[in-house]
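Below: one structure in structure tokens.
Apart from one protein chain that is not included, each protein chain of the complex appears where it belongs.
Letters A, B and C name the chains as they come in the text, with residue numbers starting at 1 for each one.
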Amino acid sequence: MDFVARVYVVPKPAILDPQGKAVETSLHSLGYEEVGDVRLGKYIEVKLSGDGAAGVEARVEEMCRRLLANEVIEDYRFDVETA
Amino acid sequence: MDFVARVYVVPKPAILDPQGKAVETSLHSLGYEEVGDVRLGKYIEVKLSGDGAAGVEARVEEMCRRLLANEVIEDYRFDVETA
Amino acid sequence: MGAPVTKATNYRVAPEVTRALGLEHGLTDGEYDRVVEHLGRTPTFEELGVFSVMWSEHCSYKSSRVHLGRFPTTGPRVLQGPGENAGGIDIGGGMAAIFKIESHNHPSYIEPYQGAATGVGGILRDVFTMGARPIANMNSLRFGRADHEKTPFLLGGVVAGVGGYGNSVGVATVGGEAHFDAGYDGNILVNAFTLGIVAHDKIFRASAAGIGNPILYVGSKTGRDGIHGASLLASSEFKEESEQMKPTVQVGDPFTENLLIEACLEAMAGDDIVAIQDMGAAGLTSSSVEMASRGGVGICLDLDKIPLRDESVTPYEMLLSESQERMVVVAKQGREDNLREIFERWGLDCVPVGIVTDDGRFRATYRGEEVASIPVDALTDAAPAYNRPIAAPDKPAGEALDLGAIKEPTDLTATLTRLLASPNLCSRAWIHEQYDCYVGANTLVRPGGDAAVVRVRETGGGLAMTTDCNSRYVELDPYIGAQHAMAEAVRNIAVTGGRAAAMSDCLNFGNPEKPEVMWQFSRAIDGMSEACNFFGTPVVSGNVSFYNDTLGASIPPTPVIAMVGLVKDARTTATIAIEKPDQIVVLLGSGEPELNASEYLSVVHGCTGDRPPALDLEAERQLAELCARVIERGHVSTAHDLADGGLAIAIAEMCIAGPGIGCDIDITVADRFDTALFGESGARVLMAIDADGIDSVETEAAELGVAMTRLGSTGGTRLRIAAQGAMLVDAAVNDLHEAWSTALPKIAAGA
Partner (left out) sequence: MKWGVLHFPGSNDERDTIYALESVLGYHARLLWHGDRNLADCDAIVLPGGFSYGDYLRCGALARFSPVMEAVADFAKSGGPVLGICNGFQVLCEAGLLPGALVQNRGLKFRCVPATLTVENNTTAFTLGYEDGAQAVIPIKHGEGCYVADQSTLAEIQDHGQIVFRYTSNPNGSIDDIAGVCNREGNVVGLMPHPEHAVDPLTGVTDGQPLFRSVDQWKQAA
């Protein structure tokens, strides 16, 4: 079966996010004063095949821990859907 | 009212995504052979205030077009939720 | 038709070819007729695409070819003149320098980061294709007004793109230039230069040969990027719709390029390759056609074999795609496996996609069907060439200067400070600090001065390089203005201790269908050609970029000179920095400063004048020789030429560049103080010389007939300039530094 995993990786709250800050400042200067905090992270779309959602989720979890996120500085979450 | 907008920005399908390709190759060599195409994009979390979801969505749409995505090479989508 | 194919796997889309479709492809009526004539039939859709790119201005040089022949292109050092992917000169010790400059203007306006990045990628491929290892990059940039609303975005994107690609690919970016002028508001210029070195007997030429030899495709897979990108974009005026040409944007992958460089150099070190060529503008088509044309052979491609990023890419798209980081290789028969082994070790695709044939045709098959069969000649030698109408403009550019109306500032220190903070004179550090200038471990003179100098380990010497063009001068007088650009380049090289040897050029002009633009173009070429002969610096490579127009307005004519010079000994170079107190400051050369066309006139008085300063080529040559000689002999290690901004700016730059040492000088003023301080001219250089070296320099200067004036000495922490005893400028070097260094970051921030 074909699945797509969507992985979201964001800098940990304790880690400074200068890019997010820069986007925030730019949005303000473009007149979007209603904007508060902005965080900038990565969005990774992985197409993959597997027998069932549970198995696929376990694999994706492992990919995140091993490669897709660096837990020293980043948090991640993901969802898996059939494609 | 407080909202949070989650914006997903990905390289357009026709545009080369060397990052995604590199991650794909890496996942394969780590033994995740079930992995197909990988696309790597940006994930942006914007906290903002507004009177109602509809108005906020219109503003976020505009932010995407003006700043958050580069429509020359990227597609975007987003969702808005009350925070 | 071959075996029956199902629709799902056959992606040939072939609309009926009509004259109207031909015109949509940018061909003129007459050109369409010639296509039909060459083929003796209506072209296929793929053939139409091939003709349209090969006959585009960008690929065929149809408006410029008749003029480019006037450049001197030979000389004792020239190993390879124009016609190959890049030019090459002998630099001694059996080594050659291979270099070229090329434009990526329109793509950089549409998407500044990727446009600039892929410009760098393309020029690198032109150089390593010749077998040379790239060791230095430069970039020559023109933006609109510093306070134009798009400037921060374009400046930021272009510089990040140049750096993003060059830094990652691992080639030092050692210099360049950047100017701001309203004339580029809607059409910026991004010209990229690469220099590489190679042993004479290892220079590769891209000439296909050996009937039956396999053609290999190497590098990234083919996608839809840049269909009609560089070729068509650069071959017509820029219109609002151009911004809609988004699918034409190419994305660079410097990582793959890095691997491609290593793999190609390794493959070329062996004996398996006949010819190699990068896929640049018009991709697979122009690379194979050019190789076939140079070798007088034919090429047949099997499009079913092309590595694709996405299976639905059509044969038309395969032929025209400008996907980056790809090469075409003609291999010796039976050596494919050796080559595949090398490329695969570097993680790169290497697949046979065709063969060299004896029929002199460019052919392509797809799913058993021949989709293109065109005589190679028709695409190259027989491509259209136009001798476009030339007419001097009705009224000369600029306005006559009425010096009486130019009021002299009362506070010249304030004027100097203001000029140092002006967009075209302020520090470029914000730019070059984003570029890795160390990688390669050869950079002897880093960015921030005049020319950059890179060591050549094989010879113990060095190569000096610079890009220059003052487009205001060229606009006011294309002939003299272009010569000024060359003289400045020669001077920039001389003050680092080098001797100009040869050059490449990037001729950025407006729409060639305008007779005044062709006039500027032709006059500039005449001026440059004369100066090339005079300085003994032949043109070995170059690039023409026409149609730099937006909404009908052409850019100022901008023939960028990329000059390369030889430094005898890597241990004797000079920089602009004043490093020591108690040195003697001298002015060499006899150029008479003029306010006409000066940066001062434009910044402080808002006008341009009507002609560039006078130019004396003989004086330039003698001065350059003097500089090279005294630096080479170790008498001088601090020298700086005078260019935009004149004497006061030059001496200020020398103080700022060092640890903060000031100087006291006294000048003789004949006429106006502002002319003496900020007036511009050719043939002037400042040096700071140790007391015990001054006599030697004086002797050499006398021998070469170069005027030498002692102006004062270095020391303290202030820059003081007096005229006949009266103090004109008195400023702390620190304050000047502050004004100079904070200006560009502000422009970049849109502040």
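The rule is short, and it goes like this: a residue touches a chain if its C-beta (ideal position, glycine included) is under 8 Å from a C-beta of that chain, and two chains touch if they have at least 3 such contacts.
Only a predicted model underlies this, so the values are computations on that prediction, with no experimental measurement involved.
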Contact with the hidden chain (one of A:L16, A:L30 or A:A54): A:L16
Residue of B:L30, B:A54 or B:A83 in touch with the missing chain, whole complex considered: B:L30
Touching residue (missing chain; options C:T42, C:S168, C:S373 or C:S713): C:S168
Contact set of subunit A toward the excluded chain (per top definition): 11-12, 14-16, 18-19, 22, 42, 67-68, 70, 72-73
Missing-partner contacts on subunit C, residue numbers: 160, 163-164, 167-170, 253-256, 258-259, 346-347, 432-444, 455, 570-571
Footprint left on subunit B by the chain that the document does not show: 18-19, 22-23, 26, 29-30, 40
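Basically, only the chains that are shown with their structure count from here on.
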Centre-to-centre distance between subunit C and subunit B (centres being mean Cα positions), rounded to whole Å: 36
Centre-of-Cα separation between subunit B and subunit A, whole angstrom: 9
Distance between the centres, which are taken as Cα means, of subunit C and subunit A, whole angstrom: 41
Junction residues of subunit B - those touching two or more other chains: none
Touching residues on subunit C, where the partner in the complex is subunit B: 110-111, 114, 220, 223-225, 246-247, 249-251, 253, 255-256, 309-310, 323-324, 347
Contact set on subunit B toward subunit A in their complex: 2, 8-10, 20, 23, 26-27, 30, 32, 34-50, 59, 63, 66-68
Residue ranges of subunit B touching subunit C (in the complex, touch as defined): 11, 13-18, 22, 25, 70-73
